[in-house]
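Before we start, here is the structure in question, set down as structure tokens.
Only a single protein chain was left out; the remaining protein chains are all shown in position.
Our next item is subunit A:
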Amino acid sequence: MDRRRMPLWALLLLWSPCTFSLPTRTATFERIPLKKMPSVREILEERGVDMTRLSAEWGVFTKRPSLTNLTSPVVLTNYLNTQYYGEIGIGTPPQTFKVIFDTGSANLWVPSTKCSRLYLACGIHSLYESSDSSSYMENGSDFTIHYGSGRVKGFLSQDSVTVGGITVTQTFGEVTELPLIPFMLAKFDGVLGMGFPAQAVGGVTPVFDHILSQGVLKEEVFSVYYNRGSHLLGGEVVLGGSDPQHYQGNFHYVSISKTDSWQITMKGVSVGSSTLLCEEGCAVVVDTGSSFISAPTSSLKLIMQALGAKEKRIEEYVVNCSQVPTLPDISFDLGGRAYTLSSTDYVLQYPNRRDKLCTLALHAMDIPPPTGPVWVLGATFIRKFYTEFDRHNNRIGFALAR
């Protein structure tokens, strides 16, 4: 497919008048590319999204008070409640890529034009072309990243990367081996890892760490909102703060249990009123790049027994759709507070369908020590709980999403 290039827009046009009271800031003005709407628009329109209403809201996100104390939103597209992705630019002039903002990993990668045609998945994604970028610098080191669902392989390169209007010089992966599963189903092109430097393959400094070192953000945090359904705003990542429009009440914070990943301790998992698991404590990763909730196989089976779910086809659990309203809640004890999902939260349902069997958004994932065993709270959890990732205080904040 053709690579879309974003034209540069004069940021000056969007500044509020108070900016001019800081003349020294004006002197350091630099052009920052803004998000080009149509490439997200074409996807949303494909799904019948009302563009008029979205356009009205769009303008809100492009206003910024100043070049410091930034809170920078990135709009996300929601594909079937399983893939949430936003746009970044790489290179000069910027080449646009759709990426998942993934707290479970720490590398940025996109497919490369050097990917062999034998990898059919590269044929359907945007490809980075280094020769088109004047800010490209060669690196060439090999890299491989393993995910629970597959691996990608390629080599490292350096270029300018723009996220939410903030530009950094970044070492990232050019992927040359992109497997069909799951990337043939991926609506996103690549992954922007929002994890810790220790997680990064190849000793690379993650994008968010480069942004932090610029000192432009209001707070050393980012927040994630995942909407339900594909209408209007699919979701939002806010760099440097959070968006009170999308949560209610205050954040409740849980300290991370390791200083090098977004991992916390869970003190219990309950189905209905019975605590079934983790009373001695379980490791939990809050992972924006995961579609569902994952548990070790032996733990998941206990939950499925309690729910009366059956395994179908490839490690997929289903229940009779007519029973969904009567299924019990599932609660996760995090930092002394119960975070509860009702059946409408953890069962995949599509309004236009009248299936007999509904799929559960809970799956098995066995990761061996020392990394595992871990539970993973993915999009299924984040849709209900707006999540703030706090690098300054090394904690994760949850609030009820709205």
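The rule is short, and it goes like this: a residue touches a chain if its C-beta (ideal position, glycine included) is under 8 Å from a C-beta of that chain, and two chains touch if they have at least 3 such contacts; residues count from 1.
Note that in this section contacts and distances are computed from a predicted model.
> Just to verify: the chain that's not displayed, which of "Cytochrome c oxidase subunit", "Vacuolar fusion protein MON1 homolog", "Angiotensinogen" or "U6 snRNA-associated Sm-like protein LSm1" does UniProt list as its protein name?
Its record in UniProt gives the absent chain the protein name "Angiotensinogen".
> Where the complex has a chain not shown, which of A:S112, A:T171 or A:S290 is the residue touching it?
For the chain that is not drawn, the touching residue is A:S290.
> Which residue, A:P73, A:P111 or A:G195, contacts the hidden chain when the whole complex is considered?
The one listed residue touching the chain not shown is A:G195.
> Looking at the full complex, which residue from A:L70, A:I90 or A:A106 touches the chain that isn't shown here?
Once the missing chain is taken into account, the touching residue is A:A106.
> What subunit A residues would touch the chain not displayed?
These residues of subunit A touch the chain that is not shown: 45-48, 80, 82-83, 100, 102, 104-106, 116-120, 123-124, 144-151, 177, 179-182, 184-186, 191, 193, 195, 198-199, 201, 260-261, 285, 287, 289-292, 294, 312-316, 318, 348, 350, 352-357, 359, 361, 363, 365, 367-368, 370-372, 374, 376, 378.
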